[in-house]
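In this view, the complex is presented without one of its protein chains, the others remaining in place.
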Amino acid sequence: MDTLQFLTWVRGTGLNIALVIFVLGVLWRLAEIYGLGRKKDLSAPRNMPGASGWATILRRSLPPPGMLPTSPVSYIAGYVFHVGLAVVAFLFAPHIALLTSIVAAAWPGLPSQVVDFVTVVTMAAMIAVLIDRIARPVKRFLSTFGDWFTWTLTFLPLLTGWLAVHHLLLPYTLMLAVHILSVELLLVFLPFTKLFHAFTAFGSRWFNGAMNGHKGVPV
Amino acid sequence: MSASLDKGVRVLKEMIDAPIASYFSSCVHCGICAEACLFYTETGDPKYTPIHKLEPMRRIYEQEYTLLGRLAKRVGLSKAVTDAELAEWQELVYNSCTLCARCSAVCPVGNDIVYMVRKMREGMSAAGHSPEGIKGAVTRTINIGSPMGVKLPAVKAQMKHAEADYGIPIPLDQEGVEYLVTLSSMEIINFPEYLGAIAKIMRHVGKTWTLSSEAFEATNAGMQIGNSDLARVIVSRVVAGAEKLKVKTVISPECGHAYTALRWEGANLIGRPFTFKVQHIVEVLEEFRAAGLLKLEGMATDRLTFHDPCQLARRGGVIQPQRNLMKMVAKDFVEMPDAGFMNWCCGGGGGASSIEEGEELRLEAFKRKKRQLEAVKPDRLVTACANCRIVLEEGLEHYKMNLPVVGLTETIAEHIPDA
Amino acid sequence: MRITNDQEFKAALAALDNCSRRQATAYLIRQALDLTPDTRVRAGLDLAVRCDANEADLAVAASGVNSARVATYTQCGHDANWTCQASHFVARAAQECVKPEISASGAWEAAMQARMARICQAIAAGEGTSNREAEAQYRALEAYLNSKEGQP
Partner (left out) sequence: MKSVLPDCPGQTVGEALLRRGVSRREFLQHCGLLAALLALPAAAAEQLATALAKARRPSVIWLSFQECTGCTESLTRSASPTLERLIFDLISLDYHHTLQAASGAAAEAAREAAMKENAGKYLVVVDGSVPLGNPGYSTIAGVANIDVLRETVKDAAAVIAMGTCAAYGGLPAAQPNPTGAVAISELVKDKPVVNIPGCPPIATVMTAVIAHYLAFGALPELDGLGRPKAFYGETIHDRCYRRPFYDQGKFAETFDDEGARRGWCLFKLGCKGPVTYNACATMKWNGGVSFPIQSGHGCIGCSEPGFWDGGGFYEALSMPARPLQAGVAAAAAGVAAGVAVTFFNRRKKAAAKAGHETTTLEDLEQ
């Protein structure tokens, strides 16, 4: 298999396989989780402005009072790499072109140089959280194979994409194929690892917000 | 698998619902919950990381309710939960967790960790892995009616004493009054002045009220140990008493978990909504204040601060009322750092204070409260939970800090002019 | 002088100066000393009856009495031992006596805590709720006042 065939495979069959597993996996996992249901709360609710599931979905995007200094790396590098991932994934022109073909909607992208800069910053932030995971006793204590594995899964698309754009290490065609393959691996594993928080974090925040909101506590 | 373990696992399977599944699926092992937990921040031991306290429950969730978990269990990659493991976790689930919910308030993905610990305790207690101290409290509550073995004659003696002290009659078993006042054993035993303060306040605002000979005890050790079957038996007594006397409102005493047990868990335990309202005494006082019924005299000139009981504030939604009340009686009211919603636990909530073997850890955790107090240097510390009060006093005594601790209700009562 | 009820009792306490009130209250609390084995409480009361007690001595005594008080709390969820609880209330009563200033309401408070201690004893013994301590306190206060009158 030469590199163009490899690229063709990852763009065609490979992507199809990855998308099928991703879509199937996401729906399966969502059903597995939310299908369990919960009991109705029979206690009399206390209404309080800002105490609801929806409010918590938004509010939890910011560190609660006093928490930022306790885990600065988790928070700051966490923000940087999450925002960075979103920018790189959704505002890079070739990615938009790809998504447009799937969701039939288009939006303006950012100049390549900006995306390039964001990619570097994002990778730096991811390395920072990795070092933090190794250096911080709690994080190291909690870490399992899954944590290292998912970090790698997330980092590879950034690294390979950046190397491909800069024509480093491997010929562009091969690197582009490796890049797409790394994204496919990410898609395949996302529903079955902690990366699934990309979906469930919103549900979790909603439950937390709704259940405490019932008590009039804006969590 | 022993019968008790089997039972515990089955209870956990029953407990796992969509929120718990969502929470376990969302955790990214960021460790931020540890930073919110005083047992971690004061000891630096990572095993006290809140989400780690749920590890056995997480495995049962994965093994029973997820595709990959079932596969992993089948091929032996995921080990079944054992009795020895639950025994090891007992310390984490009870001694080092006061159900304070700070972790639930900070988790970036929104996990309500304390909700899970509460459910985890259901399985732990069913499997026979709960601390002797809380077991004793539950046994006494079921058999005697109070976690501390208080019987009606003792209550009557205290009533008589308070009547003598304040010169106000204390009604018992009066039907059709507005308020049914409940007590915690702590108040009957250690703080009888609470009862006198209530009598004084009720006379001042002109409200009708009563104690009940059947439902004087508001606490619920069944909820602390985390067993709904037993908690249901206990809460049913209050429900029966309140419905028998046809009161409009049941007042939960200055006790944190009693409020959670009555206000939030009660209706769910008995499986139907209450026919009466449940309010914490602080909420009732706030209503009196807002209605202009509290005409207080004099202001304390010493520096006062308020310790928020977790179950009242973060878990109960009562945060502003106590501040409004404090400002009525204190010229110099200062807030500790993180006060209110993010307040730090005294270290003895959720049944932890009745676990003898947990005392050393509790005192270690108290360092957080000590720092908070040192930051504002108050002359007196006010709170609204008898358990907080004693845990605070013990901590202050241990660290040789000379700081009186008083209850909010009696502080308000002190400023009510003599009739 | 004869004291027959709490009103008269309160009035008599209020009429005293600070030192006398401390002395009188300490005598009252001593009526309940049989309920505590704690030497810190006893020592505190011994100091309180002396009019020459200085603030430093009082502070040391107060610290000891406070430790005795906190140590005898019945912790949440623990089985109540009413006999121990009686000693808690004696310590609590004694605490008022070792404060630098003892107000009339503080003295009343101390007396009530001592009565509470006696109630605890009654509960522990499974007796009724009749309170013998009030009468004992009236007599003790009368005796104190009479002894003071005898002095120049």
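Note that the chains are named A, B and C in the order they appear, and that numbering of residues resets to 1 at the start of each chain.
We adopt the following convention: contacts are C-beta pairs under 8 Å (C-beta built on N, C-alpha and C of every residue); 3 or more make two chains touch, one makes a residue touch a chain.
On a predicted model such as this, the values are computed, not experimentally measured, just so you know.
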item: Touched by the hidden chain, restricted to displayed chains; value: A, B
item: Sole residue of B:230, B:330 or B:412 that reaches the chain not shown, by the stated touch rule; value: B:230
item: Among B:64, B:163, B:214 or B:379, the residue in touch with the chain that has been omitted; value: B:64
item: Interface with the undisplayed chain - residues on subunit B; value: 2-4, 7, 10-11, 13-14, 16-17, 64-65, 67, 125-128, 130, 135, 138-139, 142-143, 225, 227, 229-230
item: Residues of subunit A (touch criterion as defined above) contacting the omitted chain; value: 2-5, 7-8, 11-13, 15-16, 19-28, 30-32, 35-37, 93-95, 97-98, 101-102, 108-113, 167, 171-173, 176
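The rule is short, and it goes like this: only the chains that are shown with their structure count from here on.
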item: Of all other chains, the one whose Cα centre sits farthest from subunit A; value: C
item: Rounded Å distance between subunit A and subunit B, as computed from the means of their C-alpha atoms; value: 37
item: Distance from subunit C to subunit A - Cα centre to Cα centre, in angstrom; value: 68
item: For subunit B paired with subunit C, centre-to-centre distance based on mean C-alpha positions, whole Å; value: 33
item: Subunit C partner contacts - residues on subunit B that touch it in the complex; value: 133-134, 136-137, 140, 147-150, 153-154, 156-158, 160-161, 164-165, 167, 184-186, 189-190, 192, 221, 224, 348, 351, 353-354, 386-387, 390-391, 393-394, 396-397, 402
item: Residues of subunit A touching subunit B in the complex; value: 28-29, 32-39, 41-44, 46, 48, 51, 56-57, 60, 63-67, 70-71, 74, 78, 136-144, 147, 192, 194, 196-197, 200-209, 211-212, 215-217, 219
item: Contact footprint of subunit A on subunit B as seen in their complex; value: 16-23, 25-32, 34-36, 40, 44, 46-47, 49, 51-52, 65-68, 104-112, 115, 263-268, 271-274, 277-278, 314-317, 337-338, 341-342
